[in-house]
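The following block contains the structure, expressed as structure tokens.
Of the protein chains in this complex, all but one are displayed in their positions.
Residue numbering begins at 1 within each chain, and the chains themselves are lettered A and B in the order written.
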Amino acid sequence: MKKWIAGAALALTAMTGPALADGHDSYPERPIMLMVSYGAGGATDFQARIVTMTAGNEDALGMPIAIVNRPGAGGRVGWNWFATEAEGDGYTLGAYNIPHFIAQSIEGGVSYSSDSFEPIANWGADPAVFVVAADSDFNSMADVVSYAKENPGGLTFSGAGLFVGHHIAALQLEKAAGVKMAYIPNNSGGAGAMRAVIAGEVLGGVNNLSDAFRAQAAGNVKILGVFDLERNAEFLPDVPTMMEQGYDIDNASVNFRGVMVPKGTPQPIIDKLAATVPAMFENGRVQSRMAAGGSPMHIMTRDEVLEMWAARQSTLEELLAGL
Amino acid sequence: MDFLFYMGDVFTPINFGLLLLGTIGGLILGATPGLSPTMAVALLIPFTFQLEPQQGLILLGAAYTSTVAGGAVSAILLKIPGAPANIATTLDGHTMATKGEGAKALQLSFIASAIGGLFGVFLLIFLTPVLAQWALAFGPSHLFWLAILGVTVIGTLDSSSVVKGLLSGCIGLWLATIGFDDIMGAQRFIFHPAVSGGINVIPALIGLFAIPQVITMFTKGRSSDDAEIINVKKHPIRFAFAEVFKRKMALTIGTITGSIIGLIPGVGGQIAGLVAYDQSKKFSKESEKFGTGHSEGVIAAESANNAMVGPSLVPLLTLSIPGSPTAAVLLGGLLIHGIFPGPDLFMNYPQVAWTFIDSMLIGQLLMCIFGLYIAGLAASVARVPHAVMAAIVLGLAVFGSYSVQNSMGDVYVMATLGLAMYFLERFGFSAAPLVLGLILGPIAEANFIQGSMIANATVGTGTYFFTGWLNWLLILIVLASISYSVWMEIMARRYTTKDDAVAKEEALP
Partner (left out) sequence: MTDLPRNQHIIASGLIACVGVSIAYISFTQEPADAFIFPRLISSVFAVLAIWTFVKAVLGRTKVGNGINGQAMRNMLPGLIVTIIYVYWAAKSLGFYTATTIAFFVLLSLYDPAPHSDIKSWGKRILITAGFMAVMYGLFAQLLNVFTPREIFF
């Protein structure tokens, strides 16, 4: 009898011991939720579903990640919820989009800033590009800028919303070329903005490289320039950067996507996620699916992301101060 | 006739098995409150990672088809429209179910869905290039006028008083402005943290329709009134077919309205059912019967919301632009296999593209067969005692609205709107126009702002919104719709007395 009790006690200590020690060794014990602040089917949602598909594997987190969409107002709805209401228990992750949320927090009217979140890892970087309809008279950025000079404020071009990557790219273009243009934010995101270009509602548009690449392949648009430091060798080797065309524009508008947790999540959990998640993104199946979908990957660890956030914060403060 | 050539691929054992799975799974997911077709299809995406592209798309196509129709089940039996597409179905369908004609309502809805759905897919097969141009023709000014057209429908939708109908619509339009505005990102009317993200349409729908019904059941108390026991009528399927074909007008209006509206990016799916319902009410010889459990209401609404399935994929398959949220999710399903939709899709991947379309054709038929089968079983739901029913509907409403985005705030919004709606209904307001306002508000606003931004940069607001044949056509229809409502109100004043209006309401449960 004594043996039994001793055995049971031992088993009990074995089970609860480590948990008592710091409470996070067995993390994760149940499925994890990943909040995406854009609608189902958008580029962020689509990529989030692919990069998390191997989360349930033993060498990753060992528990599946389920996507929950909280779309609205260019991501503000989701991030506001994430900063104010999400539990910092490690079971609530969020997807971030840089420069979107930093630009929105600088512009004001939201309850988050880059201090409200703790990055885990970055999975992708999608530069913005300038597109015009396939039958447009514009064949280079010089054509676009000279039209804008002749018609100040009359060149309409679409983008996914205000204070998102596309808008930052638009502001940079106006500043670098010294022209005034009419940026038309679309309420149905990048897809809606692309539709406006193809249908001829606007003369041009800023859009995601991945979507523009597809639209160009379908013969609907021409891509005139990339808002990045280098050309995109994988998808668009022939399209020059803005810098090459004589406009001093850096990579501030490149849309970085990754995973974060709310401030207040225990450090051991952050460390565990920061160690496992980048490896999860490097999984061969994830890589091949992302490549098939035309989504450029760019894996960064937590430390690299922290650095990138800080750098963006200062660039964007400078850029938006001029408004 | 390429689609016939690839028809055989649908019937290989694995593909057909997936088609069955998608259809049955779709019906179940569609009937679950809170799960809109978009969410249901998004949930299935991870399963397609493991499959061949062709198989994955068969699963998604079948699921899309049947979730849209499955939504009719909870709309008819429980008065919980699972998605905006099924709002119009509750108006007559649920009334039929409470009269013991649930089997008939379900049969009509599935047959009408299949007919509308087949028509829509055939449009997709034969007229895609023509339709693609049409889908691009709608710019911000046209979408704005279209939303205004929807608003004019509000007054006559489901209320015995035009003024109260319009007022309900205004409440809905106002509710839609709560939260961040979509373009500027400014916060508006946020008086409680639960609405800081705005009012999500699906929890609002569930609350506005389901909760008043729960409270109405409470008001009956503990009575075991024998008169309450409903005689559930059996309804042979061939009668249902006969009924559908007798109501040619409703079927035609529903199918055509659904196909046309389904094509318009961003608007289609949500309002196709309501617009078709309203149109067939206006054209029907028995328009006064609408809302009292009239079969034309169910037929028009359901044929419209399945007819929009095929055309809603036109912009995606030809231009690579998803025209609706569900199409966007399907785009993801294609992209993970490295297939880029576009004009070359049918040349480069004929086997995938045509099998996908064929699976939607066969899916419509399978959905109809399974639907007719469950119609017989499900109709006895009306026999469930009201105490049990009230508790079930309440539980489903809470779980359903929570599951949309795992948010407690949505549950509070659902319950608050529902409780308020009960009292509003007692004073002659109704839920359908309110919901229509909630859906149309953001469409009208965003397109108005976008349109004026473009107009200010180019031709000026007046020219932009008031010239061009499509603007004129839409303005003309708006004016016609308003004059019709005014005419009806005057006629009603002449003939209906207060007692008639009261009597009509008493007839409703």
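Methods note: a contact is a pair of C-beta atoms (placed from the backbone, for glycine too) under 8 Å apart; a residue touches a chain by one contact, two chains touch by 3 or more.
On a predicted model such as this, the values are computed, not experimentally measured, just so you know.
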Handout entry: Of B:Phe122, B:Phe241 or B:Phe399, the residue in touch with the unshown chain
Key = B:Phe399
Fill in the blank from the handout: Answer key for B:Thr98, B:Thr177, B:Thr292 or B:Thr461 versus the chain not shown reads B:Thr177
Handout entry: Contacting the left-out chain in the complete assembly, out of B:Phe11, B:Phe218, B:Tyr373 or B:Trp487
Key = B:Phe218
Fill in the blank from the handout: Where subunit A meets the left-out chain, the residues are 31, 33, 64, 66, 68, 91
Problem - Interface with the undisplayed chain - residues on subunit B - result: 32, 35, 43, 159-161, 163-164, 166-167, 170-171, 173-174, 177, 181, 184, 186, 188-189, 214-215, 217-224, 385-388, 390-392, 394-396, 398-399, 402-403, 406, 408, 411-412, 415, 419, 423-424, 426-429, 441, 444-445, 448-449, 496, 498, 501-502, 505-506
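Quick note on the criterion: only the chains that are shown with their structure count from here on.
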Fill in the blank from the handout: Rounded to the nearest Å, the gap between Cα centres of subunit A and subunit B is 32
Fill in the blank from the handout: In the complex, subunit A touches subunit B at residues 33, 39-42, 45-46, 49-50, 53, 67-70, 72-74, 76-78, 80-81, 84-85, 104, 107, 109-110, 153-156, 161-163, 182, 184-188, 191-192, 194-196, 198-202, 214-215, 217-220, 289, 291-294
Practice task
Would you tell me which residues of subunit B are touching subunit A in their complex?
Solution key: 38-39, 42, 45-46, 49, 136-137, 139-140, 179-187, 193, 196-198, 265-266, 315, 319-322, 325-332, 335-338, 340-344, 405-407, 409, 442, 446-447, 450, 453-454, 456-458
